[in-house]
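What follows is a single structure, and I will ask about it in a moment.
Omission of a single protein chain aside, the complex is shown with its protein chains in their original locations.
Letters A, B, C, D and E mark the chains in the order given here, with residues in each chain numbered from 1 onward.
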């Protein structure tokens, strides 16, 4: 009974001032956990996949909290590496209001995942009977050893017969565009599905196009990808966005719905999208995948925290264009 | 010195996760009380009527809290029935954001009001010198004995010379459309004023029309009602609605104002409308009634909780189309 | 790779007014989960056993929260029965101060676990490769069908070669002393280890003695038990108690340490004791069991909630009589 | 159906920093209402008397909150005077810990009650069918006009056949000992029952004695009082006190129980004592009065806020010396 | 090393119910400090000016909190006058939602600043080496002695060679339009820069115009001002406004940007504008001044409290029309 989906990356403790306060002025912080690949696993697990999350954590209350919250959502943490050394990464989020955007202050240096080394994870065991491996462009950006471990993981996944998806997720604070291009281009060789945005595609791969479809086709062509997914966000204001996605698979563009969002917490939206997409992709193929991805991540953006708390029923109702009146 | 208005129904403890959290993720719940007929009494009392609220409550801290909060607002609770048995009903509300609507999870089974029996309330005493009786379609839906007690109350009210209003308030979780039609049709015989929505009218009575006016006229005609009131809500998003109402009385349609609402808490809006309408109806007639009803319930939707906290001055200012700048 | 420990019983949502407020006066409730057998599993899991928790839950946000919080602590919930019917039980706790004791108001009627039926749980699968089964006197008190299911579980556990422990846990609100005596006496036939208090022993079995040792010996003799454990609490004030336990096993009395407690939350103390006792019993025998049981439950009473959050290291430090100065 | 008890005085909004914070450092304040005579009415009402509270309030949200909270507890507020002028008094409480005592910062100057004038209250109507009138030494200390109105009230009460009780409650911030002595001595002429402490007795009347009994006898003798009550507090630490009282009536000393208290909020203890005493005195006489007074005020000190939230059942259980274990 | 800017006026403790609650219903209040001239100093200090704030405060925890919060932001408080008398003013703010506007309830009577007298402040020392003095129309409205002290300050500032700016800030609760006109007209003689709104200009000076430019030119002409600034707000709803400003200086109209605002807290917006304007004016002249003023006050309206918490970097980014996506 293996995993439908294994994800790998760093998760952190997330600290947020309540009620739109600035970090500098707050006297309390709401505590949550988040991390791109953890967020993906949670969204996929809630929809129905069996998932496992691989990371490296310091064995203290903060590290345990991260594993606890993964398990709370049903994500398997039995392959997490525990260490007495290093620290648990943190990030601070501020909720904005036009014209002040949301912001994130990272304090992740020297965290245990950045110090992961090839050989630490027994990928062969992790991938036994597993179907899919997912990581993001953040993981190799953490450190040289994390990049090497990411490569090791991707190679092991392919060797074990898994499909591999990567969310490009470029983080300018972690590495330069040149560094990202070199590493991500290499990883693309073993990647089946790429999830990205138009902006990150340009920054990392220098690929642009007259529209999203063209960008997707260019990516698929350059890297020989099975599917390319682009999420689409418009931000007329901080509190109201529109949100959608397209997927290119089998030469065909699949378009998801577009939702008008009232944003409670947009952090982690792309990750929930990926989780929903992979659920749909494994269950029904790219058309349903992009629909599930958009709907579950639209719902995620209506609850506080990086993690998705929507249910499959709610996703279905949202996809059917349910009323905005009270559900009793 | 009797009551201007007596209302009868079930009130519950309301528990809501703060800050748009999902119920499944919350670690605290805001506590309030609410119930359709209690909410009506509170709105009417705040505007200036002398009101009493009749219900049946278990004598524990939760039951006392319900009576306390009614009295806090000036509503008379001296006719509440207290029992050592049964339980106090609860409901859980989640605050949504587009595309996730608000939702309510009821846990009201076996609560004391559902176990009320005809003969328990001394209606004759309650109605001494009273002017108006109000209940809603929720009360008879609670149980067969609650339906019988509702009929008993309506008959007693008419016998004592009171006017009777009913808010149709169809709750699909409590009974079928067929059950509702049978009971509500029967109650209509003794009803003077019906408050409803277009949707509930169709579901319970199968009445539709090309516009609200036609629906109101059809209802008035079928049941020989003195007045029919229809509240109107449009929900372009979860956080922004428009809100209005019309009243048919004496063959004439009275149109209330329409407000653009920024919604803090829309639960109980229709009940505050009813309270405001009855205040206006008793004080000045249907034209003012529909204006007071819309304004007081528009204000209600800007404060947390089912209960209205607006003042008569604020209702007047709102009706005059007051500025949205700071009131100092 | 089976379970070291399987527990079975009801868990509920626990709602508590903050800051010593009375339930009647509060405007918010802290939300936690608890239930005797869940609490046992959590304490044992934190110390190092592999545990599973069996219960029946309504598939709504409240039911999911209970399973979530079990998994958060590492307890397996794959055998939980999910239903669309019934409700999730609740209880309300008030924190006292001398001369007002802590109090609990239960609202557990008609919850899903009370409606469990023999045959619903596939005990044979649950108990494959498992070592120990634990339940309490609360579970059979919930309803006749719950009592029958408890008997079924105990029989199945013995048939599968597991040891069985029961915490007597008499609840006067749920059944009479006569009812409890009949059912619990029957369950004792298949019980290996009984955990109880002097007071419950007298109320349920009518057994008294000149001291705890004598009570333990009388219980062991009457029911042919492998071990009898009695927890000891003295309550000079609401905020300060002393806490200890003895265990009779192999004819020998093992005495745990006695701790002076400053109480943050004493609810669930006996359950954490049982979890710690079973951990120690399975790892090292009765002498260590009673020491682990007392220490882990002493620590539990210093954190809010029914569930234990202590670590094995903290238990060791506490048993060594660690300083009460700041640990840096 | 008149009032068992009418009280008269000033109530204020009470603002307290949470969690033992100093006022200077806090970022939020818990909001409650309190005032000596309101607190008395609430305690008496909760135990079973029909009470009314007379005061003068500014008609703004803060003034309404005071009346709301009185009504929430069942106290009649129909005789409250409302004004558009003046302000609502405030006080700030800090919760201490040894060696820092609790403290109160008053901001009550120019509040509406201090500006009350003789003739404003229609005492004759208020006292129709009433049995007892109560005020405290704080009310006449507010202003000359408040002192005159207090005299007016006491005279009217006696004229209407009511018994009069006064809690001496000396407040050094409001007036000097000489001022207090003159006014209070005059009020004693119409007083039937005096409630006081040894310390206030010495400060206001210069009366001391070798023990409490002697002080009580001296007071009764000097002013010809029907009963004299002295509350007794010992403060070995800020969080733990002992609490008791004696009453002299009919020449006999009645001693209440003495409770070891763990203090959640001691503000208003004496007022709840007075409410409990008057309930017991009217129901059963001085022996029971002192017992009820001590028990209800002991319980009051275990909940936040000036107001008592205990129930008659809890008072009975406390008087019976109930266990400090969990009440389930 | 003198001050770039000295401001003078009253600051108060600000108490706000959280989460859009009405003041009448709240059980807690968020505590902040605010006051027009304090707010100006804070905004200017955060952007880079050296500022001092002059006021008169009662030496209690509330008064200290006001000075603390000024110092926290870097504003010099060494010239604050401390007194054992009087009280600290308070104001209560309610956050609205359409159609209910935000509102403020002042409780500032008899506060220490209203009792300030000419001669109390040693202006000569304060103004040594200082560059600019700022106050608002609120300060002279507090009392006759405050008006006299304001005149004294303005005269002293001019004598010491400072420039003087005044924000017209008409408060109808404090004085009549006639009173304001007399005092403000007199102050204009020594004023270099006037900051106002179209509405206040009409109410205080009876000046109107076909557009903002004309009003500015009329003001400059009548009072011989170096610069006139008018802030512009449109309020289509309570949660969304537009915000901008123009400045007339040297005969030229300088137009700031116009921002669409999502409002977290609009109280103090004009004050932050003034602080930003004065920073820009002193650093770069009127063109940059109006841009800084609008941007910093737009950002202020996105954080809770009267005080600005924006940084110079954020102001620059906002002026460049930064994206509304997450800043990582």
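Here are a few things to note about the model shown:
The criterion applied here is as follows: a residue touches a chain if its C-beta (ideal position, glycine included) is under 8 Å from a C-beta of that chain, and two chains touch if they have at least 3 such contacts.
If you're wondering where the values come from, they're calculated on a predicted model, not measured in any experiment.
All shown chains touched by the missing chain in the whole complex, by label: A, C, D, E. Only one residue in the set D:79, D:171, D:217 or D:283 touches the chain that does not appear here, and it is D:171.
Residue in contact with the omitted chain (choice from D:2, D:96, D:257 or D:287): D:96.
Residues of chain E in touch with the missing chain: 68-69, 71-74. Not every partner is drawn; the one left out touches chain A at residues 15, 18, 22-24, 26-32, 60-62, 64-65, 68, 87-88, 90, 92, 105, 107, 109-110. Counting the whole complex, the residues of chain C in touch with the unshown chain are 18, 259-264, 298-299, 301-305, 309-310, 314, 318, 322-328.
Keep in mind that, in the parts below, only the chains that are shown with their structure count from here on.
The minimum number of touch steps linking chain C to chain E comes to 2. Common neighbours of chain C and chain D under the contact rule above are B.
After Cα superposition, the angle needed to carry chain A onto chain E is 120 degrees, rounded to a multiple of 5. Two chain pairs, B-E and A-C, are weighed by contacting C-beta pairs, with B-E ahead. Here chain B and chain D face each other with the same set of residues for the most part; over half of the interface numbers are shared between them. Of all chains, D has its CA centroid at the greatest distance from the CA centroid of chain A. Taking each chain's centre as the mean of its CA atoms, E is the chain most distant from chain C.
Separating the CA-averaged centres of chain A and chain D is a span of 61 Å.
Centre-to-centre separation of chain A and chain B, using mean CA positions: 45 Å. Annotation for chain D: residues 18, 27, 68 touch two or more other chains. Arrangement of the chains shown, judged by which pairs touch: an irregular graph that fits none of the line, ring, star or complete shapes.
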